[in-house]
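See below for the structure under consideration.
All protein chains but one are shown in place.
Entry: chain A
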Amino acid sequence: MNENPAAMLPELLLVLGAVIGLLAGSWLPRTRQWVVRLVAVAACLAGLVAAAVDLTRPAQEVFDGTYVVDAGLGAVRIVVLASVLLVIGLSVDGFAGSPRETELYVLLLLGGLGAITMAGANDLLLLVAAYLLASIPLYALTGIARTGSGTEAAMKYYLMGALSGVTMLVGATVLFGVGGSTQYADLAPALPGAPRAAVAVGLVALLAGLLFKIGAVPLHFWVPDVVQGATTAVAAFVSTVPKIGGLLALHRLLTTALPGSDVDWSALVAVVAAVTMTLGNLGAFFQDDVRRLLGYSTISQVGYLLMAVAAAGRSALALPALGLYLAAYAVTNLGAFAVAAALPHARTPADYRGAATRHPWLALSLAVCLFGLVGTPPTAVFFGKLVVFGAAVDAGLAWLAVLAVVNTVASVFYYLRWIAPVFRRRPAGGEAGDSGTVVAGAGTWSTVSAHVAAVASVLLGITSGPVLALVALP
């Protein structure tokens, strides 16, 4: 039996970082909580190195087969850790010196750990536990600013999360009942012989938790409220990191535990994907708050991501497509949020008018990220979409690819609603006093994060060949 804890080095480093950070933060004076930030950054960097080293090793199952360390998990580790670093970067401006700085970093580390664990889980119970670890820190994060809307969002998020968590547990119980085990490896041979209806019920109940985690229809209602109500840094985290873990967990569950089952999960996921991308887009159309707009945009992006899951098992491209799209989506989405964090007083697209004159580089980064989210080459999301569409058509889901194309074109409209004012000049004189200050000062750290994300989005696109090859490793 393989119980080598070194295989989980990145995860352990995150735990260590969180514990040290929490202890240190309790004793440090408020003005010196930046030490905790350094601890968190160090934990992430060390974890990145460990994860990169792990990628070179062959896949292995550890702890009695409950946890799988393979290329998929390696990709998730790297993307999650890089995302946590970016979120820390874009949170510094808003949180430096605030009374809850330590808590923020610790909760970010724990939330990231939960996402990674979900992706590696090869056992229903571990999956549920990881789900809780990926959820509870986020409830606290959402309410961390203690504003009215933040508290409301946290309540909503918590209630939906608790309900889905319980549903998920019921699903795990049913599958355990009919399959005789909680391990994916044992479920795979057992489920095809089990009663079909019971398997279907168990699967759908399990999916409830995962769909909630990634913010897919029909469990998406919390996304816009949380993204709008929480602070921008938290919104960036909540709308990015759990999705990474959740989607990989979904992929692993469906391909490892249910490959031979006669429950047609591929069609189910395809329908969820279609509805998710369409409703997300429709919701985003007339939003007048850029963060709410981003919230709906993340829903539609999950729809595209689910296409890769729907194609899983039928197209060899599915897993590489999922990995590349997740990485691309993470950096690009965080870039857009970083711009929103850099200009905290600009809430509506109209507020961004004239931003290009004052902050030309920030405006350029925003344009790169938003066009990236549309899926314009040469940014990374384009290549992600390309491979995802290819996988979907390959898996016989051409209708889904066509729908995704239509949705992509529709999405241009609302992203442009944000881009267009950025590059318009402010009317000379007149209202310069009131709205001119809205885009006045840009936060240094958020700006840097936005630039990093934009550059990474383009570089990841150009180098998508080698990146795909990494994920495609057996």
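Points worth noting:
Keep this in mind: a contact is a pair of C-beta atoms (placed from the backbone, for glycine too) under 8 Å apart; a residue touches a chain by one contact, two chains touch by 3 or more; residues count from 1.
By our rule, contacts and distances are computed from a predicted model.
For the chain that does not appear here, its UniProt entry gives the protein name "NADH-quinone oxidoreductase subunit M", which is one of "Monosaccharide ABC transporter ATP-binding protein, CUT2 family", "NADH-quinone oxidoreductase subunit M", "NAD-reducing hydrogenase moiety large subunit" or "Acetyl-CoA acetyltransferase".
Across A:Leu187, A:Leu248 or A:Leu317, the single residue that touches the chain missing here is A:Leu317. Of A:Val53, A:Leu159, A:Ala197 or A:Ala469, it is A:Ala469 that touches the chain left out of the display. For chain A, the list of residues touching the undisplayed chain reads 317, 320, 360, 371, 374, 376-378, 382-383, 386-387, 389-390, 393-394, 401-402, 405, 408-409, 412-413, 416, 420, 423, 464-465, 468-469, 472.
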